[in-house]
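Structure first, then comments.
For this view, one protein chain was removed and the others were kept in their places.
A and B label the chains in the order they appear, each numbered from 1.
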Amino acid sequence: MDVKKIAKLAHIPITEKEEETLTKGFHATLKVVDMLFSVDVKGTQPTSQVTGLENVLREDVIDGSRQFTQEQALANAPRKHNGYFVVDQILEDD
Amino acid sequence: MNYEPVIGMEIHVELATRSKMFCGCPSNHFAKVPNTQTCPVCLAMPGGLPVPNKKAIEWTIKLGLALGCEIPLFSKFDRKNYFYPDLPKGYQISQYDQPLAIHGKLGDVRIHRVHLEEDTGKLVHSNNMTLIDFNRSGVPLVEIVTEPDIRSGDQAKEFLKKLYQVVRYLGISDADMEKGSMRLEPNISVRPMGSKTLPKYKVEVKNINSFNFVKKAIEYEVKRHIDLLEQGRTPVQETRGWMEGNNETVSQRIKEEANDYRYFPEPDIPPMRWDSVFVNGIKAQLPELPEARNTRFMKEYALNAYDSGLLTDSRELADYFEECVKLKSVSPKKLANWIINKKVNIDDVLPATLVKSIVQASAVATISDTELENVIQRVIGENPKAVADYKKGKTQVLGFLIGMVMKQLKGKGNPESIKKTFQLYI
Partner (left out) sequence: MKLNTLTLKDTLNKLQHKEISLSELYRDVDEAIADHNEKLNVYLTVNNEAVKEARKQQNKPLAGVPVAVKDNFCTKGMRTTAATNVLKDFIPPFDATVISRLKEAGGVVVGKTNMDAWAHGSSTETSDFGPTKNPRNPDYLPGGSSGGSAAAVAADMCIAAIGSETAGSIRQPASWCGVVGLKPTYGRVSRYGVAAMASSTDSPGAIGKTVEDCAILLNAIAGKDPYDATTSPQPVPDFTNGLKKGVKGLKIGVCYTEHPKLKGTDASRAVVAAAKTFERLGATVEPVSEIMDPSIAIGVYTIVQRSEVSSNLAGYNGIRYDYGRAFFGDEAKRRIMLGTFTLSKGYADKYYVTAQKVRSLYIENYQKLFGRYDLLIGPTSPGYAQKLGATKDNPMFGELEDMLLEPSSISGLPGISVPSHRDPKTNLYLGLNIVANYWQEVSMIAAAYAFEQEVKL
């Protein structure tokens, strides 16, 4: 497992030192997980939800009860400007 | 060596639902004060959870049916994971391997799939900051992907016009390219004529906001690709941006690696299962689609292809036309002529009113030449000063005099022909 590559994909900043400890840790974890592969899963479907629910849908109505004011939306923002959230300039186009 | 373009289109359409895709915030975000239409869900606060908009799903299925697609009876949402400041959750809820509609056709272009997802926030670049407005975050977005069946810029344009028409007929979006409620991305490559295999590369072009520019961008790219291939080089697989001002595409910053979206089924949203009763129910709600309506108009109203095409261009116009026909006072042919040539404002003029004015105007034919001549002579005699002014060069007086004629004719008569006749006598 390429720790540097994964850290990049996951947008997790890591130092050189962390790279080392993380690699060791992952090997240990994956070893524990290894036991999974001794199980015969032939013909078994994966479960991504245990509820068995289907078709849980919502009517197309405006629900203002959860809607934030601009102030509420921005209240915890580290940086804001004229009602917008702010990030450093993004150079490439969308 | 002769080459042929191999082009597929990816189109995004913002649905005009009242509320967003996964929450009850208002969906109409155009020109709203920034960040005033968000909630814990679309602003992605801890514990925000998505609950899907039923109407958005029905409209997507409707569009799929209108495009001749098959509607699989099982569908689900998946997470598409990637990082970008306008994507608040760090993943987009979309559909991966089990979309709502598949395998359709529009004209001569096959539709690969139609699926439903959510829109991102909007970025605004200013000084050396990038500003983000999340009003648009979570708005329902339909994605239509075609097979690479398109072979020219013109064909692309034709296809897009048809698609636009269908979307508008269904009333599911205003599909306004300037507002961004319809977005286009052609995927372009080129292969030797006669080859049956897909080229090993394709170039995606972004930032196109009109059908004309799609044609231009395609033609530019096709030439660029051919030039490269003739030099023995393969065009780089990349995303390029259309530069309106210079009529060219430019390479966007090449991403270091292709995105690994790590798709997995959305655990917060139960999957969807339909039965044929449900799907047929939606099918029954389909309006008569543009092509079918056009064909019927030609047959039923004995219109030529050109006129029929114009009248069925929009559903509103076609509906209006048929409302007028229903009143039975004027023939379809005459109505067609009138509406097409006289630029009737169908938003302001009621069908009944239009029909009435047409009838009145036609009544001109029943005025005999002698009757018209008598009235004109009478008016000339009764208004010596006005006549004198007109002869002196005050041409605007003519309007007044013609008004007098029409008054005496009690509304009968066509101002144009009266004017012509009047000028003969004055």
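FYI, contacts are C-beta pairs under 8 Å (C-beta built on N, C-alpha and C of every residue); 3 or more make two chains touch, one makes a residue touch a chain.
Model, not experiment: these values are computed from the prediction.
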>> I'm checking contacts with the chain that's been left out. Which of B:K32, B:K179, B:R262 or B:K407 qualifies?
In response: B:R262
>> For review purposes, identify every residue of subunit A that touches the missing chain, sorted by number.
In response: 1, 3, 6-7, 9-14, 18, 22, 25-26, 28-29, 32-37, 39, 41, 44-51, 53, 56, 58, 66, 68, 72-73, 75-79, 85, 87
> Which parts of subunit B are in contact with the chain that was left out?
Replying inline: 39-40, 43-52, 79, 81, 83, 85, 88-91, 132, 134, 260, 262, 264, 267-270
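The rule is simple: only the chains that are shown with their structure count from here on.
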> Cα centroid separation between subunit A and subunit B, in whole Å?
Replying inline: 36
> Along subunit B, where are the residues that touch subunit A in the complex?
Replying inline: 17-19, 23-26, 33-41, 43, 51-57, 83, 85-86, 123-125, 127-134, 206-207, 241, 252-253, 260, 264-265, 267, 269-273
>> Please output the residues of subunit A touching subunit B within their complex, sorted ascending.
In response: 9, 11, 48-49, 51, 53-70, 73-74, 81-94
